[in-house]
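Here the complex is missing a single protein chain, while all its other protein chains stay put.
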Amino acid sequence: MDLNYTDEQKAFRAEVRALLADKLPTRLSDKVAGGKRLTKADYEEWHAILNARGWLAGNWPEQFGGTGWDAVQRHIFEEETTAAHAPRIVPFGLAMLGPVLQKFGNDAQKAQYLPRILNGDDWWCQGYSEPGAGSDLASVKATAVRDGDHYIVNGQKTWTTLGQYANMIFCLVRTSKDGKPQEGISFLLIDMDTPGIEVRPIVLLDGEPEVNEVFFDNVRVPVENLVGEENKGWTYAKYLLTHERTNIAGVGFARAGLASLKRIAGLEQDGDRKLIENPLFAAKIAQVEIDLMAMATTNMRIVAAAAGGQAPGAESSMLKIKGTQIRQEINALTRQAVGVYAMPFVSEALDEGVNAEPVGPAYAMPATQAYFNNRKLSIYGGSSEVQRTIISKAILEL
Amino acid sequence: MDLNYTDEQKAFRAEVRALLADKLPTRLSDKVAGGKRLTKADYEEWHAILNARGWLAGNWPEQFGGTGWDAVQRHIFEEETTAAHAPRIVPFGLAMLGPVLQKFGNDAQKAQYLPRILNGDDWWCQGYSEPGAGSDLASVKATAVRDGDHYIVNGQKTWTTLGQYANMIFCLVRTSKDGKPQEGISFLLIDMDTPGIEVRPIVLLDGEPEVNEVFFDNVRVPVENLVGEENKGWTYAKYLLTHERTNIAGVGFARAGLASLKRIAGLEQDGDRKLIENPLFAAKIAQVEIDLMAMATTNMRIVAAAAGGQAPGAESSMLKIKGTQIRQEINALTRQAVGVYAMPFVSEALDEGVNAEPVGPAYAMPATQAYFNNRKLSIYGGSSEVQRTIISKAILEL
Amino acid sequence: MNFDLTDERQMLQDGLRRYLRETVTADLLASATGSDIGQSEVLWNGLAEMGVIGALFTEDQGGFGGAGFDLALVFEELGRVGAFEPLLEMGVLAGGLLAELGQEGIVEDIIGGTVRVAFAHAEPASRYDLSHVDATATASGDGWTLTGRKSVVIALPFATHVLISARTGGSTGDTSVISLFLLPVDAVSFRDYPLNGGGRAGELDLDGVSVPKAALIGSEGNAWDALERANARAVTAISAEALGLMESIRTLTTEYLQTRQQFGRPIGKFQALQHRMADVLIEIEQARSAVINLAGHLEADRVTRERHVSATKNLIGRVGRLVVEESIQMHGGIGMTEEYALAHLVKRLTMIDHRFGDTDYHLERFIRLSAA
Partner (left out) sequence: MNFDLTDERQMLQDGLRRYLRETVTADLLASATGSDIGQSEVLWNGLAEMGVIGALFTEDQGGFGGAGFDLALVFEELGRVGAFEPLLEMGVLAGGLLAELGQEGIVEDIIGGTVRVAFAHAEPASRYDLSHVDATATASGDGWTLTGRKSVVIALPFATHVLISARTGGSTGDTSVISLFLLPVDAVSFRDYPLNGGGRAGELDLDGVSVPKAALIGSEGNAWDALERANARAVTAISAEALGLMESIRTLTTEYLQTRQQFGRPIGKFQALQHRMADVLIEIEQARSAVINLAGHLEADRVTRERHVSATKNLIGRVGRLVVEESIQMHGGIGMTEEYALAHLVKRLTMIDHRFGDTDYHLERFIRLSAA
């Protein structure tokens, strides 16, 4: 038993901190810290900085231009970049598709797509969810019918995050109706510029068009864009989902959120004291901090096990539920902290360079938005209800 | 809309208060307030006092020697007697069996049993639950087989409250295995002195033998002890359950408990202040008081509707759940309030006249016992889980 | 004891509910927020014609209601449809204060809907403290000079007048020096903006605005008692609005649970959701009782009344958060989208905890009042 990082791990952390000190543009970290809108160019700028250092693909093996980091190194990188308010690494190409191509793609696909992901030539988005399917991913209705050396794709995908920026989409499509729903699914790579594709934004509770609907009307996709075997897509999709689960606990986000909550509560006047001196509010902050201290260690236990080669199973369901509860509670307390100024909604104030003064403190409106936006944490990537069922089956054997 | 009692109701309340001032023995109210053990004789003494005034049977019509009170009057009586720390009226004969006999019993049964209930000649107990049945009451296994002018009863009942004091028991027994489980049940009145009956105490978490197992080994019961028709017992049982639900919210108990909690928190030293001045503890007390203020009004709304002739349906499920949550929270806070002295367990100290000094303040040990004992509130009389299912079916139509 | 509506109130409820169902569409709400005034003239005038504003005033004030249960009835109905016409600000607060301070003339026009008075009281540093008035009014020549800032003045762009609180002496927090001044809205300058949950508000900048003597409402420094009473009535109104929002959210969510299929059955068949929805229902019943308690104690002695104010607002805040979060969760993805009907209702319900004191503020206040 030893809760401390090894000297090697501490040295690595120092390297990460050095990079952030030297290379993370203040313009970007200010936007992240201030809850401002990030543009496509902002993400691309940060990706390029990391790529130049060879640190963009934290979960890729070195042979493909990745870092070859173990779980603990990835955790340290996450922890430090989040604490420094770096933009998040857009996961669709790097965290999700990359590993799938590396394991199941053919050499041509690896050669064509992996470098373009690293160099930012392609922006990928995810075509998994469909309207009405919810957490039942296997109920894929979008079809791909073979026609010569093309597939003809028809149907609709939804909740496609940042699809408005993407030029490529990886999709689950139904290529067979025989057998169990899982058995007729294939994994296709589709160029968003192909005729017949339409992207429509979905505005979320916080007023932001973060996700999209993507419509496919007789879209012709070359057969060489099929990953692995036809009708075996479900296997690849599940493999991808396990990779999506890295950093599922969101410890770094929770810590950054807690720090910002304390800062705000230290600024807000509450009668003749600061809000952070209000015993009831201080108790709520302390409670969530205590929960976070424990959850971070649960997370490290699972990270350490993963670094030791154990694949995290239902444990990550526990992490997702608890991590989500903690982050949503921090969001709720921050919204509560900003008081009456939670009400004004001045969308322009989130854009850089526009001088629309915020109403009240600049932190107020982003606090309200974050509260509404992060309700999604307990819904997407397998809702908390789905996770509880996984736990009761896999661990409790109920 | 008017939240106040009418003048008639206020006058009635004054009458009740007068009776309590004149006739409730301090010896009894001290025992109730102090969480001491009540003996059989204590209950009988209080019953006799109320009977002398004609106020023992609050939910019986006058023709049977009852009060003929409406729901509001019954509520006022409950409220006042509980606030005065009067012993509770033992419900098995008065609240439960009485109404069943009045509606379904024959003239001989009414003539024989109802007066004996009022005069305290019989102490009834309830033979409903069976081992392993839990909330599934209809799964009655105890059998009654007709043999000439007797039934031969075999089987086991459990959770029989105060069965150790009873000389009579009303039982659900299976007289037919045909049809649905509900269809073969009969309602029998059994003399506890009949050969073949054995009563074994069950000690609960708080160390008290409050409930019992009752075993029946070829017990001969005269056929005239059958209530209503053979195999129609389920109808009578359900009718009884609705009567059991009067005062299901336990507003009076909650108010008495809250008052005692505040008193204790005002006595307990917490550093350089009293516990009630501890902002976190004060907040918990205030929270439960606010919930109680609302729940009491929910209760009055349903009482008023009942007085207006509406039979409470799934609403009483809501009251049972919320009332239970509030009472159990008050119990938990009171246990927390007594601090280290929650630990000593000196059973003798609960008996009258024994001079076993309590360890620490006299209120400490009863607080711990009440916490453990009242865990039953969310289990018996239809668990909170069963009540939620009733609500989701009956009100939400899910 | 009686929990039934009088015939008059029953008629008002039926009529109002029918009118709002027909009138308040998603488009109306969206275009109202989108408009410069942040409100719907049509809806405002319709409510005035129905006499809904009058229901907020007693007969001596020229209305035909004004009791706590009248406020509760009207605002529960407004809440059910997510309406955000400023009946609370212009009727209960500004109107109520003007009526109590004997301004019959203008109150008649308020009830008629032709005069619309915004209420400018809260300030950037006041958070939820009703007694915090930093703005000052100093006598100058034959009038007053107002200086200070007023924040989140709701419906200011829709107002014809504005009622402003200011200190005529003493120091911040001193309740014996608070006075009220009534100005035509074009006498002041402000910046306005849209609000989460609908409507628009303004930040009011008073840098030495000169107003005539007659602008002072009531006598100098004597507004506090009326202010606290009006605040109690406002909390009654907004709590009832919250209850209406909860009822509509409950209906939406229950229907969704009944119809939405997943894993081959309606999700309402999953026991975990059934039991959680049952708990939500129980808490909404608690909220209804809390509103009744407050509405029924508005005329009680001050401590009793204010204990109910804080008890009710605290409970409404807690139940509101539960209802918002559980309804979004049970809807899943669709519950996250702006265009679905739930979005407007949950945002509006969430914002109610940011007005007139939040859950914690009133819990602490309840403790103080109970100790007193």
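The chains carry the letters A, B and C, assigned in the order they are written, with residues numbered from 1 in each.
Definition applied: a contact is a pair of C-beta atoms (placed from the backbone, for glycine too) under 8 Å apart; a residue touches a chain by one contact, two chains touch by 3 or more.
Just so it is clear, the structure is predicted and the values come from calculations on it, not from any experiment.
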Hidden-chain contact residue, picked from the options B:145, B:203 or B:259: B:203
Contact with the hidden chain (one of C:193, C:270, C:340 or C:356): C:270
Residue in contact with the excluded chain [from A:39, A:167, A:218 or A:287]: A:287
For chain B, the residues touching the chain missing from this view: 129, 132, 134-136, 158-159, 202-205, 207, 268-271, 278, 280-281, 284, 328, 332, 335-336, 339-346, 359-360, 368, 371-372, 375-376, 378-380, 383-385, 388
Residues belonging to chain C that touch the chain removed from view: 270-272, 274-275
Missing-chain contacts mapped onto chain A: 1-6, 9, 72, 279, 282-283, 286-287, 289-291, 293-298, 300-301, 304-305, 318, 321-322, 385, 387-389, 391-392, 395-398
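Criterion: only the chains that are shown with their structure count from here on.
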Gap in Å, rounded to a whole number, between the CA centres of chain C and chain A: 38
Separation of mean Cα positions, chain C and chain B [Å, integer]: 44
Gap in Å, rounded to a whole number, between the CA centres of chain B and chain A: 54
Chain B: positions in contact with at least two other chains: 279, 283
Where chain C touches two or more other chains at once, by residue number: 273, 363-364
